[in-house]
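Shown here: the complex without one of its protein chains, the others still in place.
Should a chain be cited, it is by its letter among A, B, C and D, assigned in written order, with residues numbered from 1 in that chain.
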Amino acid sequence: MEGQKLQGMVVRRVEKELYEVFIGPQHPGSGHMRIIVRLDGDVIVEADPDIGYVHRTMEKLSEVREWLKPIPLLERMTIIDACNITVPYVNALEKLMDKSPPPRASYLRVLLCEINRVASHLYGFGIFGVFLGHSTMYMWAFGDREVFVELAEILTGARLTHSYPIPGGVRRDMPQDFPEMARRAVRYMRGRLEEYRRIFVDNPVIVKRLEGVGVISRNKAAELGIVGPNVRASGIRYDVRLAEPYEVYDELDFEIPVFEEGDALARTWVRVEEIKQSLSIIEQAVDWLERHKGEPIIPKEDYDKLPKLHREVYEKTGRVKLLPAHATMKIPAGKAIARGEMGRGEIIYYVESDGGTTPYRVRVVTPSARNAIVFKYIVPGHRLMDLPAIYGSIDYFPPEADR
Amino acid sequence: MDVKAVDKVYVGNINVAARRARELLLGKLKLGDVIDWATTFSLWPVHLLTSCCGAEFAATWSPRFDAEQYGALPWVAPRQTNFIIIEGTVTRKMACALRITYEQMPHPKFVIAMGACALDGGLFYNSYNIVRPWEVVPVDVYIPGCPPPPEAVARAIIDLRRKIREKKLASRWLIEGWRHDRDPVKPADDVCKWWRP
Amino acid sequence: MVLETILYLIAYPPLWQVLILGFVGALLVAMVAIWFERKAAARVQRRIGPYWASPRLGGFMIIVADMIRYVTQQVIIPTTVDKIAFLLTPVAVLVVTILPLAFIPLSPHELYWPVASMEYSLLIALALTTLPPLLTVVLGWASSNKFSVIGSLRESYVITAYELVAVLAILAPAASTLSFNIVYIVEAQQPVKWLAILNPLAFLAAFLAVLMSTSAFPFEIPESEHEVVAGPYTEYSGILYALNMGGGYIRRFIYAIIIALVFLGGWAPYTPGLDPFTGFIIPSLIVLVKASIVVLVMSFLRAVYGRYRLDQALDAAWRLALPLALLGLGWSIILAYMNLI
Amino acid sequence: MKPEELLELLKHALGGLAKEVTVRKGYVEVLVDADSVVPVANKLKELGFDHVKSVTATDYPKESKIRVTYHVSSYLREDLAKPILGLSVDLPRDNPVMESLTGVWRSSEFQEREVYEFFGVTFRGHPDLRPLLLIPELAERRVLRKDFVVKEESIYEGVPHRYQ
Partner (left out) sequence: MPARVSLKSLKRRGGLFEGIKSNIQALAVGVKYFIDPQRSTLLYPKEYIEHRPGYRGFIVFIKDKCISCAACARICPSAAMKMVRVTEVDPKHPDKPRQKQYPVINYQRCIFCGYCVDICPTEALYHTPFQDVVYESLADMFLTLEAFQLEPGRPSVSEGSPVVYEVDEERGLIKRRR
């Protein structure tokens, strides 16, 4: 058959009655990927996700670069969720180095992680809205995302690609007026969520599009191994912050929302509830940080090594200067596995070191990479117009899946 | 002679007549300026997301930056657009899609390369799966940054507008049929080799 | 004699209606509708929308720029299309879209609108408005593109669903006034016995049917970009696409004029005089303003709703809009029987 | 469940099938032969490990082997969700072939395709074994193996000559 000869890239024999449609890569409903859909009338009988359009070889490149350089590199998988994606990598390095960040650095990481989580969910909402033809949701979500992007910018100096954590700490301290700003943003967002509910989540048209669409049962979710809000919408109580609390998540008071319906509407509601929880975490983190002013954000032994100029800069601007040793850092040999909960779900890093200046192997499995399987096993049986609804509801982000 | 008799009906050579009309309208009547002006306020980017700068591309059209104020409306199909923003890395798989999309768009068309990855690979400069977008399509304006902030994208649109008006890119396309000021790009067969082996 | 004939032809009012009001007016209307749609959506979405070309006009010149750009852009004719159908259908769409205008009187005087005395003007206008969707199906078929074909198939599904509703709902006023003459229907609604108030069911059904037939939100299904890109128009570029897009907006406006006349009382609170100003310009303007408000409401819905799935829209048409239209028709008959109008 | 408890449980359940069971820093690894990977996987699934988190391959050119590791965990049994269990197989580098575990864990399907294209490991019995991310030309070059070298630029390289 031709299909095997061409490695299945394009040509495959299609049965006579089926109508083959290529959704993507230049298609408003696909993002950076292609879904090869075979239709019988209006009903999808087969969907084959053809991903890899944004495969940027992160795993290979991190093998040839020094230990600190993969932080900005890996961040580019999901620049909209940059802190969540780098913290587990840094955790893995810290496990290998037997180093742990001071609590203030941990809190700062959690703060930025939650800001990113809200921004990431809002991004998801925006894309979801535009997939359902609801352009206002797109604009509102992106407009309100700017509030959190602005917060992140004030905290780290960059809108999206923060490169914030470094092994042992973070790169900058919080500005003085940050807590008040964060609190205002939190209060604002709480009010806006109510309006989101009215115009989008409870909008009869949207409810009709989402209810009972793309149902993933509890057992099916476990079988397919999908992650994140999608799995929590199917009644599985799994969240890395619950299973293996990293950073300071075990000191914070928050809930993991779980729904049991498993359809697209439940997945949407999980995100709404998660935004609420993230907002509460932001408030708690900011309160803690205000109570513990002046604590170090890098380990004491590192601080002692800093020259005078570096200390001056740190005290004046809160910016931690790196040492030239960071460029040629060596990490003891070993294997470490670290996981974290991104906005879209669980991310896993498997880092192996042979004691050199570069990692021996970095394996990263992102949430979207694990969610891609949904297209193959959940989409068939739905109508063509359900495809964007399912795509948006699982919040799939191709650059993250392709790495 | 431009005119010849066909069955006693005098018919002008249609190509010559068209060229003369074009010269009259664009040259004498300054219609070219109108066309250039119209094109600058009607740059509709095609919906082609090549990579993660798409996040900032989306933010550029968000309420805070709202690039629709320049008349740029992201549109779905390449046939109705005249403008591509290359959002970041172009992988070898995507390069073919980029080229096909570019060729599907009607002239006059413009390209902005956004982000370090779209210029010289950025972080991925030595990756095995990356192509430089300027080898695939001719680029008008380059935006540095990773990702460039939305203001930079807006600045690029404004810069492109200035370039179109100054060099009369849109009306010259009508007169000449193609643009001369662009660097050559790879032939389509090279870009899409993997597609049709 | 010859000169007189020519003069008569030039001054023949229906020609003027179709030419001036039809082409120029409709073009202007389409541009205003597009501009309003973009600006209104932008307002609800907390942004500015088109702005820079002419800040004082609220960016209206950007729409003009779009039009000029489309007209001067290259027209691509793919090798796979059916060339004649591909090139001619967009033109036919525009012509057929504007045709109903010739049968819609905007003033009661035969002097200015020769169709004013025509007995069956509403029927003819309605019949003509149902033509363009058929051509949309041809558009998709001629493009020979998978998305176009799906889009035109969807269009044909939607036609079968809404056509009946539209005709039934818009004929309800005819039933209650016992006439197919638009002028008579309008005069019967003087001064504020508007059928939208007396018969809200038929009005709602007509509004829904118009939304569906002009594929406005929440029923923008044939062009639903996230599955079928631009639907039947996917392969069209340059001026051909502009014709299609303009045609869609003009069609919406013509439906709005019909609704304004038969449901919103046309020039109703105003009694037209006889001279050109009071008898022609003012009534026409009142109708156009009312129609514009209808179009604007339709455009505003884009900002609030997403789109229904195809089967849900058909379901809504058959199970919600059709009973509504029938109820409205029944109500009209009761109105007529009770002599309420 | 603590890793140590899991270790006991595994030793008890797997018996002689596992070559080696180790625990280090909260990460439990089971090393098995290529022949016994399917029975072990079935045993693990019976225990409650219901999904694969990651299929990782690592190339060791010096030892001439490729180690494929399935990181498995559980969604349905909450006590098993806390540790991550690695199920490793050593394969010869010149002809890496192993049984596919998609029959046991459907969730490994896409990641096995990834390992196939990056390392050239062939999974017998995989329903749809073809490259996932790469174009065919690159997939043949086994890009994540150590002998595919990616060069980094030095700090003097690439500067236009006129700048010197």
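Definition applied: a contact is a pair of C-beta atoms (placed from the backbone, for glycine too) under 8 Å apart; a residue touches a chain by one contact, two chains touch by 3 or more.
Keep in mind that this is a model prediction, so the values were computed, not measured.
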| item | value |
| --- | --- |
| Contacts of the hidden chain among displayed chains | A, B, C, D |
| Options A:46, A:261 or A:302, residue touching the unrepresented chain | A:261 |
| Listed residues A:20, A:48 or A:251, member touching the removed chain | A:251 |
| Of B:154, B:175 or B:188, the one touching the omitted chain in the full complex | B:154 |
| Which of A:95, A:171 or A:382 contacts the chain that the document leaves out | A:171 |
| Missing-chain contacts mapped onto chain D | 152-153, 155-160, 163-164 |
| Contact footprint on chain B, counting only the chain that is left out | 63-66, 69, 116, 119-123, 125-126, 134, 140-146, 148-149, 151-152, 154-156, 158-159, 163 |
| Contact set of chain C toward the excluded chain (per top definition) | 40, 43-48, 51, 300, 303-305 |
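Operating definition for what follows: only the chains that are shown with their structure count from here on.
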| item | value |
| --- | --- |
| Identity of the most central chain, Cα criterion | A |
| Inter-centroid spacing, chain D versus chain A (mean Cα positions, whole Å) | 23 |
| Chain A, residues touching no fewer than two other chains | 6, 9, 27-28, 52, 55, 57, 60-61, 64, 139-140, 143 |
| Of all residues in chain B, the ones touching two or more other chains | 62-64, 76, 93, 126-129, 194, 197 |
| Contact graph of the chains (line, ring, star, complete, other) | other |
| Listing of all chain pairs that touch each other, if any do | A-B, A-C, A-D, B-C, B-D |
| Interfacial residue positions of chain D with respect to chain A in the complex | 24-25, 27, 50-54, 56, 58-59, 69, 71, 74-76, 78, 81-82, 84, 86, 105-111, 118, 128, 130-136, 139, 143-144, 148, 150-152 |
| Residues of chain C that touch chain B when the two form their complex | 38, 42, 45-53, 59, 61-62, 64-70, 72-76, 225, 229-230, 233-238, 241 |
| Complex interface listing, chain B residues touching chain C | 34-35, 37-42, 44, 62-64, 66, 68-71, 73, 76-77, 79-80, 82, 104, 106-108, 170, 174 |
